[in-house]
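These notes are about the structure you will find just below.
The complex appears here minus one protein chain, its other protein chains still in place.
Per-chain numbering from 1; labels A and B assigned in written order.
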Amino acid sequence: MLTNFLSRLLRMVIVMFGISVITFLIFFATPGSDPAARIAGRNAAPETIAAVRHDFGLDRPLYVQYALMMDRLFITRDLTSFANRGQKIVPTIVSAAPATLSLVAGAAILWMALGAMTGIIAAAFRNRLPDKILMGASMMAVAMPVFWVGEMINLVTQSRLHDTWAFSWVPPLGYVPFTSDPAGWFLALVFPWICLALLYIGLYGRMLRTGIIETYQEDYIRTARSKGLSARRVLLKHATRTAIIPIVIMFGMDFGVLVGGAAVLTEVVFGINGVGRLTYQALKALDLPMIMATVLYASFFVVVANAIVDVLCVMIDPRMRRK
Amino acid sequence: MTSVSTDKLPPSPTGEGVSAPDGPWKRLSAGLLSSPTAVLSGIGLILIVIAVLLAPLYANHVAHTDPFRSGLSAKIEIDGKKVPVMQRSTEGLGLGVTPIGPTWSGEYMLGADTQGRDVMARMLYGGRSSLLIAASATMLTLVLAAIIGVAAGYTGGLVDGVLSNLIDMMWAFPVYLLAISLSIVMIGKTIVLGPIELSSSSLIIPITIIGLVYVPYVARPVRGRVMAIKNSDFVLAARGLGVRRHRILLRHILPNVLSTLIVFAPMLTALNIVTESALSFLSVGVQAPNASWGTILQDGQALLYSRPTVALAPGIAIMVTVLLLNLFGDVLRDVLDPKSARGR
Partner (left out) sequence: MDLRVTSRRGRRGRALARLAITAAMIPAVAPALAQAQEAHRGGTMQLMAVASGGTLDPQINYTAQFWQLYSATYDGLVAFKKADGPESNTVVPDLAADMPTVSADGKTYTFTLRKGVKFSNGDDVTPEDVVASLQRIFKVSSPTSGSFYNGIVGADDCLSSPADCTLEGGVIADADANTVTINLVEPDPEFLFKLSVPHASILPKGTAAKDMGNTPIPGTGAYMFTSYDANNSLTMERNPHFVEWSADAQPEGYADKIEYKFGGTEESAVNAVMNGQADWSFDPLPADRLAELSTNATDQLHVHAQSAWWYAPMNVNIPPFNDVRVRQALNYAVDRNALVSVFGGPALAQPVCQILPPDFPGHEDSCIYTQDPGDTWSAPDMDKARALVAESGTKGEKVNVVTEDNAASRGVGTYLQSVLTDLGYDATVQTVSGDIQFTYIQNTNNNVQISVTQWYMDYPAASNFLNVLFGCGSFHPGSDSSINIAGFCDEEIDARMKSAMTLGATDPEAANAEWAKIDYAVMEKAPAVPLFTPRRLDLVSERVGNFEYSSLFNWLIAKSWVQ
């Protein structure tokens, strides 16, 4: 168990190290990425740029710069941004994390609940009208670009129908911290949650339906039915439980990626200052320290989610142990 | 933005017996033809492809316009009157210029965009780029994933360890950084590789980037599949009988991998269409004045409140195409791989 844990840890470090090196190299290989002139300001004199370059250590060899950056990111934690001079990276990410977590956690509850409902109902009414309607809707949900849905939602709720009774309660876009105003937090997140969850409701609902139908045909379910258990009991208790295993696995991975910042489009469209939007802005400004930090932050969650999923798999079904 | 973990699923029993090379293909066509969903969605997809291929015909003979040329001073005739395409606001403070809305006739059927260009004509040309990018990226993904997956799964050991780490890295890697970087590297440059000419306006950049995004997504299940077959009783028995490694690879493993890849193809193409629009949303996709559904969507955003059609049209086009691809893909998977049908 311990060796397993240690090898996982080692693998995680390797992956994160690799990603940080590649990110670093891509940055310096990009023409126009040199931040000195951007930090110095428009029409700065050559002397000023030289001073800034020296100040930020940009005149040192690449491997020294890399080591310094890692040191300031993980050890002294005082790494500052290239784009917003003086903005400290670590506290910025720490303060952005709750917004992303609120968005993703809420959406996850929504998609798990609605996804499960969709899947179970569709399986119960297999090949009949409710199934067809639900599966059609799921496919539509999967087929729509998330930012497009978001923009359409904003168009309706913030402008076109904002003055009607239906949407007059919708607050302006942006994140309201839970600690300062729980009701405002909830209202501000209602539509972002729906928008983000839509895709996953579709995916999970379809997957659950197929899973249930498949397990329905397996032997022990037939046994349960022949023993005279009611159809509903079999569906809810046995079939759903087995079919939900792959969903739990998928959930772990999706959740990890999203918390790490993959909800960027939803965050950008709804103006939520989360980790994803931070990554997006850092990329647009080619702000290396912020890119580095957000990328490592994201990869950490991806790798951890991968590890948890692997452990879960073995726990649920020992047959899945890696050979 | 989602992930699969199909490699953790129990090996599929169908993987063991498929050996006759023409068996699955016959079953495939028969299976597809017997499903009305597959036939209808297939016809729908073919119609879309034909429509976008006819784009020049439409632009020249119906819309009478060059969809890549700014038409800021253009005028069109409506009810015998010459009307400017870019309409300056005359009421109130007179701020703003609004492009003409849908005319529902030959010229400017869906209205104009912020450059006064015909949106319908651009939709058709844009569809070409979108479909071409999505399809090429899918091919790229499948080839790369197959190589990585088979190498990792079949060789095992150190190679597997290295490749698995590589897959993890790719999955966690900020692809948009690569996209932005590549697009800057390519500014004003032309790289000639034999018959292929790469320039900043070519579609190679979005294809490469989108092609890389989903490699881990496919490589993992391929690796799982290969490992499962490698360790199946059937193959173990064959090896016991002294059948050579490359023969096992060719006869047993590759056909199975191929069916996994075919299952992924429509779904990946669908995902890629959506990813292309996301890349354009971040301005690193197809470069102006070329169009793709993603760039039209981006243009449409700037007109969302005054001319929502410009954003609605590509959104709907993407939705319909993706829907058809998924419907078709579902049937395809059921036919090829009935047991491992896990919903995607």
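We take it that a residue touches a chain if its C-beta (ideal position, glycine included) is under 8 Å from a C-beta of that chain, and two chains touch if they have at least 3 such contacts.
Since the structure is predicted, the reported quantities are computational estimates derived from the model, not experimental observations.
Every shown chain touched by the omitted chain in the complete complex is listed here: A, B. Which of A:Ile121, A:Leu173, A:Leu187 or A:Val311 touches the hidden chain is settled by the complete complex: it is A:Leu173. The residue from A:Ile14, A:Leu68 or A:Ala83 that touches the chain not shown here is A:Ala83.
Within the whole complex, the absent chain has one touching residue among A:Ala96, A:Ala122 or A:Val259, and that is A:Ala96. Touching the omitted chain from subunit B are residues 68-70, 72-73, 86, 88-89, 91-98, 114-116, 180, 183-184, 186-188, 190, 199-201, 283, 287-289, 302-307. Residues 31-34, 36-49, 51-52, 55, 80, 83-88, 92, 95-96, 154, 158-159, 162, 171-175, 268-269, 271-273, 277-278, 281, 283-286 are the ones on subunit A that touch the missing chain.
Convention: only the chains that are shown with their structure count from here on.
Mean C-alpha positions place subunit A and subunit B at a centre distance of 22 Å. The residues of subunit B lying in touch with subunit A in their complex are 1-5, 8-10, 165, 168-169, 171-174, 176-178, 180-181, 184-185, 187, 227, 231, 270, 274, 277-278, 281-282, 297, 301, 304-305, 308, 311, 315, 318-320, 322-323, 326-327, 339, 341-344.
Interface residues of subunit A facing subunit B in the complex, by the touch rule stated above, are 11, 14-15, 18-19, 22-23, 26-27, 29-33, 139-140, 142-145, 147-148, 151-152, 155, 159, 199-200, 203, 206-211, 214, 246, 249-250, 253-254, 257-258, 260, 262-263, 265, 279-280, 283-284, 286, 291, 294-295, 298-299, 302-303, 306, 309-310, 313, 317, 319-320, 323.
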